[in-house]
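Shown here: the complex without one of its protein chains, the others still in place.
Order of writing sets the chain letters: A and B. Residues in each chain are counted from 1.
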Amino acid sequence: MAEQTAAQPFAPVADRVPTRSLSIRGQERLMAGIATAILVLGLTVVLFPLFWMLSTSLKGEIEALKIPPNWIPKSFQWVNYRDALTHNPFGTYFRNTFYFAGMVVIGEVLSNSFIAYGFARLRAPGRNVLFIMVLATLMVPAEVTIIPTYVLFANLPGQWLNTYNPLIIPAWLGSAYLIFLLRQFYLGIPFEYDESARLEGASRFGIWWRIILPLSKPALGAVAIMSFIFHWNTFQGPLIYINDNAKFPVSLGLSMFRTPFGGTPQHWYMAASLAVIAPCIVVFFIAQRYFIQGIVVSGVKG
Amino acid sequence: MNRRLLTWLGLLAVLSVVLAACAAPAGDAGAEESMQREIVWMARTNVVENPWEQDVAIPAFEAANPDIKVNLLIVDQPDIAVKREAMIAAGEPLHVWSPNWGGNGFASDRVRGLLHDLSPLIERDGLDTSVFIPEVLAIYENEGRQYGFPFLTTGSYTFYNMDLFDAAGVEYPPVSWDDETWTWDRALAIAQELTVNPDDPMNATYGWVEGIWPAEAITWLFDAFPWPEDAFDTGFAQSIDFTSEGAVKAFQSRHDLTYKHKVAPDAAAIEGLSALGGDFQSGKVAMKTTGGWGWWVYSPVTPDVEGGFCWGVAPLPFGAPGAPTRAVIFTDPWVITAGMEGQELEDSWTFIKYLISEDAARAYMQATNTPPTQHKLLEEWYQQFGCMDPADVKDVYQGAFTNGLESSNHLMVGFDELNSTWDNLLGVFWSDPEGDAASLLPDVEAAVGEALLRIAEEEDYSFE
Partner (left out) sequence: MLSILPRPKMARNEALWFWLFISPWIVGLILFRGGPILASLALSFTEYNVADPPSPVGFENYARLLRDDIFYKSLKVSGLYTLMAVPLGIVVSLLMAMLLNQKGVPFLGVFRTLYYIPALVAGSVAVALLFQWLLNPSFGIINFLISRFVGEEGLVPLGLSGPRWFFDPNWVVPSFVLMSLWGFGGSMLIYLAGLQGVPTALYEAARIDGAGAFRRFRNVTLPMISPVILFTFITGMIGSFQIFTPAYIVSGGVGGPAYASMFYVLYLYLNAFRRYRFGFASTQAWFLFIIILILTIIALRASRSAVYYESPGDDKMI
């Protein structure tokens, strides 16, 4: 992680500014101090909504509707969390979502890093046209392909509807967004690596597996995070394909609180929402450790 | 060629096979499936309705009909149309549902030919339909065909906060819809008396939140019903009348509540109040005129809970003396998808009959506090409002049906486009302190008129 310097990060910046030219070390400390100050201040903006959710989640049902609102609940109703998560079987929803999002993440990291390698580092006639086609699949609004896609899965042999397969299996066969992202990362890795490996007799597959994958750890980390979080929250796909309440993911579970005419119990809704994003926070915290600078040692073409 | 390349191609093929195997059915309930026939029931997400469906209605039905299994699909209302249309397009089984949830409303589904005519089945089984409130049952009858059975109905009302009235020593509004003293001006006078700090929303108490929906229905109070006479029967109209004297007065009077008399929050403040939880429930609103969902949505608000209070219900006021139709009625029916026959139709019909049976309807009423559609149950429903006398509840509740009509969002074909048209054009007016109804309404009338003709043309409907 970040190197700890002797300077206290919260000390007034002016104390640490030497009057004359700064040494490199001093410059770095100054920058870190400024960055820390901005980051601490910015937290209020970023976390205010979260604070609001937390506050509402701990209120009584009628207190949650009070105007002006209580910033701090009169008494903390921790029982809301239990009630919200048992009103519908959230334990089952969490299990379902872990299975679904987990399967998709594995598939997307593997397949997209594989496909992107082809687009980024191998030459073939028609490659650019094909790549535009990849992007083109992102450009048709999903709203008009929902019905044809549903009709397709309803007619494919085997049981697709009311399972996660229509969402998992295609994910193993590439996602245009992630192919594009990884391609851009791969294009930043010097080709000398490939060439020297080829001279040593490595196959293309070997290059991808032993050189490109390790070098693109930060990118793969980002892909894994994005893929997990996207599918953890994804709503439209499960909405269409999953019928049984017992198979719902957390996103559909949250929607179960939505009640017409303002009948949504806000305190439960917020409690459950917080519980649902908690695993994402943990996943992010773990995965962001892969963001370490200096994996690529040389970037100079020569 | 490269042997390694072939190896990897082979591996890929194996992977595909493995994936395909994963895709094969997990085989849940494979054996017992054949024994039971299944019907699919689509409902909306709702914290009080869903437990009733899952824990009360379905178990009771399956116990009485052991050879039929009910598969419940629960979808939140804003997204219900996406799932329903996909299922219909794919021909996936969908048997019993309600057409007013999501999409374009009952009339549009009727002209699309999506709804099964239940009349032959009613006749065959000699079903007694006199248990229903007749006006309410008639809503889902068209040209002699009964397309659905109502399970939930309510009018539009004035909900008022009794505690605020008491504190100011103001007399409650009447309960009779025929009481001609209950006029717009009297309501306004009360609102003026009860309004405090209207310019400081966070600390304001508003006399009157006007929330009649759809927007066109404000004209009804002023004896300026804007639709052609047969529009609610056919579902089509050539024009809408927003420029009559009464209509202009209606829109301007609503506007004046906010900007001239300062007794009502503006559109933004109403939204803010609702976003914080609920305008009326917050206790900061003395009167709210709106659709009758308050009967059940406000039911957790009682003097016994912290922050709660006593509330009552009154008719909508007369904007013009003797206005015959004031209340917008909202009724939801259960329907069966058209095109079914044989056993599948019988099973769906069996389930519908169960849903409208007295026991099932009572259980629904008790679980949700919603008003029932059957006479007998209504007498029980009137009893539950602690702050109001049951006889008064009956008067005010029932009066809406003799002084109202079903909402245009259920009865006009292509309602969504109509609603979007007038809401967009009125949206600026409601937020503009200088807004002038007389100069705006001709444009709204013209735009809605165009939409009406477009919709009729699309459905190949010809006016006489």
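As a working rule, contacts are C-beta pairs under 8 Å (C-beta built on N, C-alpha and C of every residue); 3 or more make two chains touch, one makes a residue touch a chain.
Model, not experiment: these values are computed from the prediction.
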| item | value |
| --- | --- |
| Sole residue of B:Val48, B:Ala81 or B:Leu127 that reaches the chain not shown, by the stated touch rule | B:Ala81 |
| Options A:Leu58, A:Leu85, A:Ile229 or A:Leu252, residue touching the unrepresented chain | A:Ile229 |
| Contact set of chain A toward the excluded chain (per top definition) | 1-5, 7, 9, 24, 27-29, 31-33, 35-36, 38-39, 42-43, 46-50, 52-53, 67, 111, 114-115, 117-125, 127-128, 130-145, 147-149, 151-152, 169-170, 172-174, 177, 179-181, 184-185, 187-192, 195, 204, 208, 216, 218-219, 221-222, 225-226, 229, 233, 235, 255, 258, 269, 273, 277, 280-281, 284-285, 288-289, 291-302 |
| Where the unshown chain meets chain B, residue by residue | 1-2, 5, 8-9, 12, 16, 78, 81-82, 85, 88-89, 102-104, 108-109, 112-114, 199-202, 265-269, 271-273, 275-276, 414, 416-417, 419-420, 423-425, 427-428, 431, 458 |
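Rule of thumb we're sticking to: only the chains that are shown with their structure count from here on.
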| item | value |
| --- | --- |
| Centre distance in Å when chain A and chain B are each reduced to the mean of their C-alpha atoms | 38 |
| Chain A-facing residues of chain B, complex | 2, 4-5, 8, 19, 22-26, 40, 44-48, 50, 54, 71-79, 82-83, 85-87, 89-92, 202-203, 273-274, 276-278, 281-282, 284, 291, 293, 296-297, 300-301, 305-308 |
| Chain B partner contacts - residues on chain A that touch it in the complex | 60-69, 87-88, 146-147, 150-151, 154-155, 158-161, 163, 165, 168-169, 172, 203, 205, 235-236, 239-240, 243-245, 255-266, 268 |
